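Only a single protein chain was left out; the remaining protein chains are all shown in position.
Letters are used for the chains, namely A, B and C, taken in the order the chains are written, and counting of residues starts over at 1 for each.
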Amino acid sequence: MKIGFIGLGNMGSGMAANLLKAGHQVIAYNRSQAKVDALAARGAVAARSVAEASSADIVFTMLANDDAVEAVTFGDDGVLASLKSGGIHVSSSTISVALCGRLTAAHADAGQGFVAAPVFGRPDAAEAAKLFVVAAGEAARVEQVSPALDAIGQRTFVVSDRPNAASLVKLSGNFLIASVIEALGEAMALVAKAGVDKHQYLEVLTSTLFNAPVYKTYGGLIAGEQFVPPGFASTLGQKDIRLVLAAAEELDVPLPIGSLLRDRFLTLLANGGADLDWSAVGALAAWEAGAPFPAVSR
Amino acid sequence: MKIGFIGLGNMGSGMAANLLKAGHQVIAYNRSQAKVDALAARGAVAARSVAEASSADIVFTMLANDDAVEAVTFGDDGVLASLKSGGIHVSSSTISVALCGRLTAAHADAGQGFVAAPVFGRPDAAEAAKLFVVAAGEAARVEQVSPALDAIGQRTFVVSDRPNAASLVKLSGNFLIASVIEALGEAMALVAKAGVDKHQYLEVLTSTLFNAPVYKTYGGLIAGEQFVPPGFASTLGQKDIRLVLAAAEELDVPLPIGSLLRDRFLTLLANGGADLDWSAVGALAAWEAGAPFPAVSR
Amino acid sequence: MKIGFIGLGNMGSGMAANLLKAGHQVIAYNRSQAKVDALAARGAVAARSVAEASSADIVFTMLANDDAVEAVTFGDDGVLASLKSGGIHVSSSTISVALCGRLTAAHADAGQGFVAAPVFGRPDAAEAAKLFVVAAGEAARVEQVSPALDAIGQRTFVVSDRPNAASLVKLSGNFLIASVIEALGEAMALVAKAGVDKHQYLEVLTSTLFNAPVYKTYGGLIAGEQFVPPGFASTLGQKDIRLVLAAAEELDVPLPIGSLLRDRFLTLLANGGADLDWSAVGALAAWEAGAPFPAVSR
Partner (left out) sequence: MKIGFIGLGNMGSGMAANLLKAGHQVIAYNRSQAKVDALAARGAVAARSVAEASSADIVFTMLANDDAVEAVTFGDDGVLASLKSGGIHVSSSTISVALCGRLTAAHADAGQGFVAAPVFGRPDAAEAAKLFVVAAGEAARVEQVSPALDAIGQRTFVVSDRPNAASLVKLSGNFLIASVIEALGEAMALVAKAGVDKHQYLEVLTSTLFNAPVYKTYGGLIAGEQFVPPGFASTLGQKDIRLVLAAAEELDVPLPIGSLLRDRFLTLLANGGADLDWSAVGALAAWEAGAPFPAVSR
């Protein structure tokens, strides 16, 4: 398959490389050219514009946020204007449910397809083709792009025929991760103040009921106070909690832990934590309990 | 070893049976005689009183709450009065940190040992000797009782030389489970209102970052709204959150999710949910979002 | 002074009438003509378009929300296009801080003035010229419009030379009122469940430390469960909490009570409470404590 790929960041580079490995033709575009060249060295065609990347049958976008996806899609010579009739835009970025709805409608109006296919996993999983893909869209469209999705992940879950649902599932997953960060932060603040070693405590948890990657990864970061460099910056975490709350507001669903997380991220940002990993939220309970603020000078 | 065992409920029966299987002599006591007889049929000695059970070198207590442990320990002919000098009381009940402290002091005054050894796991794990044991106490005492702890669990974690710490770790574990229940409840309320199937959603979660028993077990109960019969009643959940908040208050540690859980359990109890499983807390977000109250008539 | 007035709802009608009473010329516009006619009968000039109303030296807008203010201001033949150079737009609507910023910039670009002058008070206070006006803008502009502000209120507070500040103060005032509603709701749920009469309880409060209109008004509505017809609909309350949270997010200020109120309003809306007065939020604590949901069938 001929696949356009727009957005070669930490995640996108690995994903595009795996499309190449799986035998697809990839025509890649990125705002800064260096990433494109690196991928071209592995066999990709270098696109000099979004329009050029959008000349393929399928075009992936893997970008930082709503603004970036909007700019690339709706701009002059954007994906929407450039994709041929019957072409499919696959959005793997974590975007708002509202934007997902607008993209669905706009591509439908243009006689194009739209599949939301956000992914779970950090850059190492993207590199290793071990992502989990959450896909939603018209069944026939999802079917068409499934070879590409199979190439970037270890498993694809098709959750709905409406793209919105994939966006919501992805956002809710980040909400659940942030909930784990906060809950672990509270529990560790408590046992540590009673003299229990945080790493040993984490060992107890992850050997028993909490034997899951999310507890190991984030528990380790919190116990070790390793918030720099950020794997996923607190500003991005804050954005995702904002998006999940906005989606919940549309549906009249109160989310008390979501509200708490909102306040936690704002506290982090207000005290100089914008460049910390989002797991630094897990240090705020200890801060309130008298420990120093994590790793930044106030 | 000769081991007294007081409290043959859902958990205690399995634990005592595993002590027998491991070759220990068990002298068992329970308030209702039928449970004692059942264990006697498997080789235990039937004790007719707490005092008789306390004639052993080591005596376990596995009871419902602080009140029961206090009654059995401090009462006339209780464990404290009956245990010989140098004997060790092993408390596997989930009790308050404050009572744990009182037991530590009282047994020390009496020249006896005290080891806190609460366990993680539900009755099936107790039956299968697959519990996780969190132990704390003077190193020599913990060493002495370790063969017994090995017989009831798959692994023992020694977290401190002060028994209080084991109690706190156990309570914090229940706090973390309840946090998962609440977070899953919020996420499921959200995606379900957007039309995503709850069971499929859970499949996505537990295949990816949330691949842990706690998500599978409680996620399944929430998705299926299976809150009766209770595996662990909401009244017990409420008690444990109360105890963890009390312990945190002693240490001046604010716990925002703990506070939320407190309110959630009270809401559950106020609306007829006392006999539901504690995972019914995970149905309250959906209730607030317009779904019916779980499984009880208001 | 010749004053345009756009928006003759519950609040606007009274305000415009008081401008007339104070001797000003008023040229009034409203989407539905009946309100205009009623005011014309009291001496106003009936404008048939926004543009016509904007031909005055000063033009007030008193509309329901951001969308309405945007439509009237930025639309073809809107306030911005119609107001002469040196004219002043006085915005008394409760609008977002973000929109307030855009209006400030747009009018400045057009060589016009912009004064934010939101008001505190319900329709009866608007009728009686007893509003409290919170004004902000360039000192000279505020000075120019002050005779008009004096005509509609009992007192004007000039809080800043930046219009944004007035919007924020107004929104924060509604946040504080909603906080009172929630706090009273919790306290009343508690004492009522203990058998204390809610009206007598309110008498105790308002005779002592809580001797303020906000406690009397909202306490009475909550105690009497008088949520229909709405004086200020829960949908508007929800909007204002959303706006105050958005403004706080811009400034990185966490607002835990604001977050709680957000969840409360969503709960109200999710259960059929959109047409209730916003004080119905004060019935939710009792609902969680086992009382029926306020005044709507679920």
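General observations
The rule is simple: a contact is a pair of C-beta atoms (placed from the backbone, for glycine too) under 8 Å apart; a residue touches a chain by one contact, two chains touch by 3 or more.
Only a predicted model underlies this, so the values are computations on that prediction, with no experimental measurement involved.
From the options C:N10, C:Q25 or C:S179, the residue with contact to the chain not on display is C:S179. Touching the missing chain, out of C:L168, C:L221 or C:I241, is residue C:L168.
Annotation: of A:S13, A:S93 or A:T267, A:T267 touches the absent chain (contact as defined above). When the omitted chain is restored, the residue from C:A22, C:A98 or C:V191 that touches it is C:V191. For the options B:D77, B:E143 or B:D252, the residue in contact with the chain missing from this view is B:D252. Not every partner is drawn; the one left out touches chain A at residues 263, 266-267, 270-271, 288-290, 298. Looking at chain C, the residues touching the absent chain are 97, 120-121, 132, 134, 155, 157, 159-160, 162, 164-165, 168-169, 172-173, 175-177, 179-180, 182-184, 186-187, 189-191, 193-197, 200-201, 203-205, 207-215, 244, 247-248, 251-258, 260, 285, 288-290. Although one chain is not shown, part of chain B still touches it, namely residues 242, 245, 248-249, 252-256, 259-260, 262-264, 266-267, 269-270.
We take it that only the chains that are shown with their structure count from here on.
Contacts with chain A and chain B are shared by C. Counting the residue numbers used at the interface between chain B and chain C, over half appear in both copies, so the two copies meet with largely the same residues. Computed from the mean C-alpha positions, the centre of chain A lies at a distance of 37 Å from the centre of chain B.
Put simply, the C-alpha centre of chain A and that of chain C have 39 angstrom between them. Per-chain CA centroids place chain B at a distance of 52 Å from chain C. Taken residue by residue, chain C touches two or more other chains at 263, 266-267, 270, whereas all remaining positions touch fewer.
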